[in-house]
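Please see the structure below; I have some questions.
A single protein chain has been omitted from the complex, and every remaining protein chain is retained in its original position.
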Amino acid sequence: MGCQNPLFPRVVVVEEIRRETPDVKTFRVVAPDGGELFDYKPGQCAMLSLFPVGEALFSITSSPTRRGFLEFSIKETGMVTRALHEIEAGTKLGLRGPYGNSFPTELLKGKDLLFIGGGIALAPLRSLINYCLDNRDDYGRVDIIYGARSSKDLVQKVELFENWPRVRDTHVHLTVDVKSDDWDGNVGFVPAFLEQLNPSPEGKVTITCGPPIMIKFVLESLARMGYQPENIITTLEMKMKCGVGKCGRCNIGDKYVCKDGPVFSLAELQQMPNEF
Amino acid sequence: MMGQSEKLQKIAAEALEQGQVTMVLGWCKKDFWWQAPVAFITDPASAARLVWDPFTVYNPVKYLLDNHHCHEKIGVFVKGCDSRAVNRLLQDRRLEREKVVLFGVPCDGKTDAAKIKAAFPGRKISAVSRVDEKLLVDTDSGTETLPAAGYLLDKCQTCRHPNPVVYDVLAWEKVEPRPGVDDARFVRVAAVEQKELEERYAYWLRQFDRCLRCFACRNVCAACNCRTCIFDQAEPRWIGKASDLADTLNYQIIRAFHVAGRCFECGECERVCPADIPLQELNRKLIKDINEYFGEYEAGLDPNDKPPLGTYRGEDPAGFDES
Partner (left out) sequence: MKKIAKTKLVELWRQLASETGLYLPIASDGVVNFARWQEGAEVDLEALNTLLPAKKFFFPQTETVLKYSFSDDLVLEDCAGKAGEALCLFGARPCEVASFSMLDRVFLGEPVDEAYRRRRELTTVIALGCNDPDETCFCGSFDIDPGKAPGADVLATDTGDELVLVAQSAKGEELLSLLNGVLEEATSGDENKVKDAQEKAKAKLPPAPPAGGLMEKLDGMFEDSYWDLLYQRCIACGTCTYICPTCHCFDIQEYPTGSRGERIRCWDSCMYADFTQMAGGHNPRPTQKERVRQRFMHKLNYFPRQHGEYACVGCGRCVRKCPVNLDILEVIKDLGGAV
């Protein structure tokens, strides 16, 4: 690696774009000449460039167990994401990465897993969920609690409704904030739904990703339910520019989220300054 | 007799003790003789930190924008130039008069530390004090006396309003403007105007080429009080972030024009510029032009006046269609 420009991306092609929700699309990118893009682990991120608009960091939502492509679920929030929502399959993008640490897949082995996600933040969880389900024998019972604003805001519906519930000992629990005619499932916020389901902390590790306000209340609920900080794993999001721990803006204390994160256990977060 | 610093301390302590205000903005000393930054005093005991010395030049008024929401009333020490900043904020509807108590400080001009340093090359200075029109400079080889008038900041040499133009109490008696300020006011502008067009352009390019785009000139300026400055917008981005001279000119010209007719000549922009860009020459040029085109006008004297660039009159010159 030594003599390369770490800020220089390679060219990739958008092979497929799936609309997930009114403001989320999933982009599948591949190498122009086929073959693998890079080795990565669940939880890692990559920088996507849309020229001439700019570059932004996204978590990789595909699982490394599915070879030959990368997927990114992207919500329209800023300039780059808005422009990405306007491109069509076949567009060429810049890609660099993978960046950051990853979910501790080895540490999770043999454990029951409780995934708790909200909105677009299913993206990083999905990489790990599919990784675990593709290595099903390595892991115990899997529970997935996932919520969104409304039924139309649930991402990855095929997996949520078709694929995951069919896998052995895998249980999907869905909730929405706002009721609608096409929804006969649970209505309520994720933290309340979590307390209602009240999954026992026994032998369990929980991995939670979502908007800051959801995370705040989920962590409080998990503490009440007796989950230990080292068995609660989450991801952080900060503004990033370089992805390689040099540009200086994504630090929390002496940790760079782009390099030392984005995955942290609650035990680790408790040791860090409260600035996220 | 009570010294000037003690007078300010007394005013501040009493206002805080009596609950008239909950914060006082004045000046305090720091590590070096030439430093006298703004102090934020909230308890009467700390009022003893306040000073009045040759270097209390910093304009405390802009800090009202950050603090007036959290205080019922704030007391502010204002020199003549600072008081015009208050009028600026009042006229721009960024401050309510009843939110502030103005402690007026008639000011006989502040000292330029760079000029003092240049007067004693190779010598260490430990303190500078002022007695009437004399500066007493304590150096490592004795105390020297200098005439205060020769070591004033440029902005003070041309100050027409050394006394606060708006205040609730005065710290001491008013002072007279320095003789000759009206002659001195546009001397630097005239010097730039005299340059041939190409030379003038080269001059400004050279000055602005040093601009770091640190925005200190904007941030310190009480006339730059927009809630969101267009240069802080990410979308659309009006100037790029790269150190590009065209973008720097764009920023500097827009800044100067946005304060045209609103600049009250406190000169803080020029004082804070780390690159020593002579920004007052631009501001003053616009003031001079406004005077010539629309009649004599000074901003920040009356919050209810009609600023020439904010008022249409039938006889206003319409220069564009003549060229």
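For reference, chains read A and B in written order, and residue numbers begin at 1 within each chain.
Note that a residue touches a chain if its C-beta (ideal position, glycine included) is under 8 Å from a C-beta of that chain, and two chains touch if they have at least 3 such contacts.
Note that the structure is a prediction, hence the values are computed from the model and not measured.
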Hidden-chain contact residue, picked from the options B:Phe32, B:Trp172, B:Trp238 or B:Tyr293: B:Phe32
Candidates A:Asp39, A:Asp137, A:Glu202 or A:Asp254 - the one touching the absent chain: A:Asp254
Where the unshown chain meets chain B, residue by residue: 30-32, 35, 37-38, 40, 58, 62-63, 66, 122, 124-125, 206-207, 210, 212-216, 219-220, 232, 234, 240-244, 271-272, 274-276
Missing-partner contacts on chain A, residue numbers: 1-11, 49, 51-56, 77-81, 92-94, 212, 237-239, 241-242, 244-254, 273-276
